[in-house]
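Quick one: this structure, given as structure tokens, is what I'll be asking you about.
Complex shown without one protein chain; remaining protein chains in place.
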Amino acid sequence: MNSLIPLLIAAPLAGAALLLLGGRALDRFGHWIATALAALSCAFGLVLFFDMLGRDTEHRAVTTRLFSWIPVNGFQADVSFQLDQLSIVFVLLITGVGTLIHLYSVGYMAHDERRRRFFAYLNLFLAAMLILVLADNYLLLYVGWEGVGLASYLLIGFWQHKPSAATAAKKAFIVNRVGDLGLSIAIMLMFAEFGSFAFHPVFSAAGDATEGKLTAIGLMLLLAACGKSAQVPLQSWLGDAMEGPTPVSALIHAATMVTAGVYLITRSSAIFDLAPDAQTAVVVVGAVTLLFGAIVGCAKDDIKKALAGSTMSQIGYMIMAAGLGPVGYAFAIMHLVTHGFFKAGLFLGAGSVMHGMNDEVNMRHYGGLRKYMPWTFWTFMAGYAAIIGFPFLSGFFSKDKIIEAALAKGGTEGWILGGCALLGAAVTAFYMTRVVLLTFFGEKRWQPDAEGNEPHPHESPKTMVIPMVVLTFGSLFAGGLFSLGDSFLNFLEPVTGFEEGHSPLNALTVSAIATVCMAAGVGLAWLMYGRSPVPVKPPVGSLLTRAARRDLLQDDFNHAVLVRPGSALAATLVWFDSKGLDGFVNGLAAAIGGLSGRLRRIQTGYVRTYALSMFGGTLVLVASTLLMRSV
Amino acid sequence: MHLAYPAVLAVLLFSVGVYGVLARRNVILVLMSVELMLNAVNLNLVAFDVWLRDTLHAGQALTLFTITVAAAEIGLGLAIVLLVYRTRRTAAVDRVTALGDRHEADDPADAAEEKEQAAA
Partner (left out) sequence: MIATHALAAAGGNSPSIPAPHIEYGQLSPMLVVFGAALVGILAEAFLPRRLRAATQLGISLAGLVGGFVAVVVLAAQGHASTRAGLLAMGSVAIDGPALFLQGVILLTAVLAVLTYAEGRLEPRINGHRIDAFAAQAAAVPGGEQEREATREGLRTTEIYPLTLFAVGGMLLFPASNDLLTMFVALEVLSLPLYLMCAIARRRRLLSQEAAVKYFLLGAFASAFFLFGTALLYGYAGSLRLGEIADVVSGVAPVTPALAVTTQNDALLLIGLAMVSVGLLFKVGAVPFHSWTPDVYQGAPTPVTGFMAAATKTAAFGALLRLFYVAFPGIRWDWRPVMWGVAILTMVVGSILAVTQQDVKRLLAYSSIAHAGFILTGLIATDRRGVAAVLFYLLAYSFVTLGAFAVVTLVRDSKGEATHLSSWAGLGRRSPLLAAVFALFLLAFAGIPLTSGFTGKFAVFQAAAGGGAAPLVIVGVLSSAIAAFFYIRVIVLMFFSDPQPSGPAVAVPSALTATTIAFGVLVTLGLGLLPQYFLDLATKASIFIR
């Protein structure tokens, strides 16, 4: 049965290779091959899942070694996979949502002439992401980590004819490099400290290392997670990444890849549990991002960017939960899975709206669309209800657990974190209601585009509707199912550990407060956008709104920090990487370049000079050989 | 006769050859200088062969090979030199310098091409 694990990865990898190398012959049906292989991978995942359920708790984790890559004494790097409860959750999410989105893309990309390449990249992404979550050592994880980064880069910039897409891809690439630097440093530190990359030996030896070293490793892992999961301060790329085709935003920049940071921290729980300072940093990053993302989400008129802000915010919840330690790991993963369903659903809904609206993304040009696309409307509403935490839907269960866990931190910290989480819930309800009101309710506000074509909103084809409907079920029921008898928690516990948090408020009170917060957010949004017609031209807005429209000035911030290195704020990592390190590197490069420029004068082009240098070399060689003997 | 005489003569001959390669501008003369170097080797080989009374006469055998190979080499070299001469009307090695690292600004390939067109 274990032999299925490599096949899980091989299926989409083969698809990517086939589609990339197959040439034009595959243009007509290549996308179906890719979809079939994704489904095959999903089927393997299900078989492995049920096989795992059939075993006792202790025997559920299995490892399979494919081969060993340069085994030299002291340096053991294996290509081997580990399938345990944590990885199977990811495998099912990745392949399940991945298959649905492949199916959706069949419709969405039907008229794109580079469709074959698009599906090849999607398959490549699936394979890399599976490597990431199935690796049993950090080196292989790093391979997957870079692989998903590559796929993400290729897909963001897929519509390369748009300069904005190319720039966005470049930005994502560069910001992610900073995070990857963190991961590579963490791996080197681990190897220096424990002499191994593999999870098991590292985690079992973690107890012997000093706290300082563990904190350093933990902070570097956090940096990596920030880059991949778009957390403050490396969040700036996610909004721009929406330049990619919508299925990509749904799969990579909502459901799976951006949650890799959560996976990394949860997987490294053994290190973080022993490094409280690193954990605190994780919690702070999570809390800050959850508010940051939510505020950005409130101000965006671009439907995808509003959803991107929301993604950032929801991942903030997960990161915060993961930073809380064993109290929160399982809930972080649970929220990750439910979020995977409803956010993918929301993005697919947004894609469907855009599909019907001539790729218009500005919500101020929508309005009243519920009449024109009922399927999209109802599935979107399900996702909406789930994300704002409407009672007894998926988001309700997973988010409440995180709020409880945050409060259970105890003391002032607990109240602050819990307060942030509740505030975040209210803001989430606000911006999501805004999105829904602007898009589906009110009067129609669309106008002819530059060429005078009036959009004719229409429902999307079946291949796009079916995935949205399937995801709706996840959005509605997954949370309840997972919470039923704490089944999800019990399933994950052997890997992540669990300890009961002691919240100052009981579960019912928390739920009640959260629901009230949500209702307040919804109500406020209705007051602002539901009662009166929405202006097509955005109002100037308050200072905060204007800042939030510009992503809370994150780019301006980065800019100021880069341009004025003297400022005190500039002593952040961003500064260090782009000014300090690069300055050194550039200086060195200039020195080498100068030396090179001088040395190349020897290469005159004159044969006789060459002969002379050879003759000189011969003399030196002869003389030094003789000299060696006489010394 | 002691081995030293032919050996020293060979070294001198070789040095003359090296000097010729380094100092001569005409490709033909450079080729002749290389021939001098090879003949110095031949002299050496034969001298050693005789001195060592080699029953297999490896030195003399190698001499024969050297002469043969040198003939082939010269034939080939003259062919290449002739090719260059017919294009450029010169056999000076110092005129064949389009390739090299000095030409920073202009692309040597383009420069050569212009010459090519001018020739045509």
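Brief remarks on what is shown
Going in written order, the chains are labelled A and B, and every chain counts its residues from 1.
Convention: a contact is a pair of C-beta atoms (placed from the backbone, for glycine too) under 8 Å apart; a residue touches a chain by one contact, two chains touch by 3 or more.
All values derive from a computational prediction rather than experimental measurement.
Considering the whole complex, the hidden chain is in touch with A, B. Seen from subunit A, the chain kept out of the figure touches residues 20-21, 67-72, 79, 143, 154, 160, 166, 170, 589, 592-593, 595-597, 599-600, 602-603, 605, 607, 609-611, 613-614, 616-618, 620-622, 624-626, 628-629. Remark: the residues of subunit B touching the chain excluded from display are 3, 7, 10, 14, 17, 21, 27, 30-31, 34, 37-38, 40-41, 44-45, 47-49, 51-54, 58-59, 61-62, 65-66, 69, 72-73, 76-77, 79-81, 83-84, 86-88, 93, 96-101, 104, 107-110, 112-113, 115-117, 119-120.
Here, only the chains that are shown with their structure count from here on.
Between subunit A and subunit B the centroid-to-centroid distance comes to 65 Å (mean Cα coordinates, whole Å). Interface of subunit A with subunit B (complex): residues 600-608, 611-612, 615. Only residues 18, 21-23, 25, 93-94, 96-103 of subunit B touch subunit A when the two sit together in their complex.
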